[in-house]
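For this depiction, one protein chain was excluded, whereas all remaining protein chains were kept in their positions.
Showing chain A:
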Amino acid sequence: MSTYTLSRGISRGMKQTHKPGENPWSVSRMAALLVLAVLAVTWLVPFAWAVLTSLKSEADAGASQITLNPPDGLSFEAYRKVLSAGDIPSWAWNSLITSVAITFITVATSALAGYAFSRVNFKGKRLLYAAIIAAIIIPPQLLIVPLFRQMLAFNLVDTYWGIILPQAFAPAMVLILKRFFDQIPVELEDAARVDGAGRLRVFWSVVLPLSRPILAAVAIFVFIGAWNNFLWPFIVTTDAHLMTLPVGLQTVKSAYGLQYAQNMASAILAALPLVLVFLFFQRQIIKGIATTGFGGQ
């Protein structure tokens, strides 16, 4: 019984499928627990192995036996080397700047457009809406060649804006926000409009405050996507100083060659920011992905 209340407490409000009268220590539940534990450990092994390798000396990391207890002991030497010699801090900075800009612009433009679709009857609305729905099906991967040539023409290759702009809008997010705004009672806005507030004012002071959770969800989803995006930043940057983390690391992978400890230390360092963000905001992120994950479906 105590584990039941405990697990219930941890998962706060999430539904349990076994009834209070059920024996929480039944054989079938123990079997399920065992299966779950084996799977979870399997899922964590690549992480654990990478962390262990990153703490070894290069000699131990490159030794052919599997050792949990390396002769040279464990240290942060590989991290120190990677951070002092490599470009990782500046790549992380590039990733941060571009991802924040992408998130900000995407959320702002999607919210404004979503509001227009939800509340304003304007000429050309249906055409634009149809175009957005059609656009969701176009994979951005297919546009790399024309988009790259366009960026050359705009002189945006090897610039932050070149990385940011093609990623700074999301048709699916416009649809998600429109659907959310549709559910807000119009009366709330009417009251403010009678008082003489303009549309933008109503949007800012009535609609946006009511939409904070969904805006956070969209922001989280967009940020993760931008932080981890590989293909477009890979295509539009050639200058090592402007690379984002995923792109820069890809060059390190070949440059470090056989330095396995430093290789893994770089990977862990690159993974760390999002893992920490996740540990702190687990509930919001999970909720955000559950609500926005389906995209425009």
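The rule is simple: contacts are C-beta pairs under 8 Å (C-beta built on N, C-alpha and C of every residue); 3 or more make two chains touch, one makes a residue touch a chain; residues count from 1.
Keep in mind that, in the parts below, contacts and distances are computed from a predicted model.
For the chain of the complex excluded from view, the name given in UniProt is "Sugar ABC transporter permease" [choices: "Sugar ABC transporter permease", "Pyruvate dehydrogenase E1 component alpha subunit", "Thiol-disulfide isomerase/thioredoxin" or "Solute-binding protein"].
Residue-wise, the contact with the chain that is not shown comes from A:I138, picked out of A:A59, A:I138, A:L208 or A:A240. Touching residues on chain A toward the chain that is not drawn are 3-4, 6-8, 10-11, 14-18, 28-29, 32-33, 35-36, 39-41, 43-47, 49-50, 53, 61-66, 105, 108-110, 112-113, 115-117, 120-125, 128, 131-132, 135, 137-139, 141-150, 165-166, 168-169, 171, 174, 199, 203, 224, 227-228, 230-231, 235, 245-247, 249-250, 253, 260, 263-264, 266-267, 270-271, 274-275, 278, 282, 286, 289-290, 293-295, 297.
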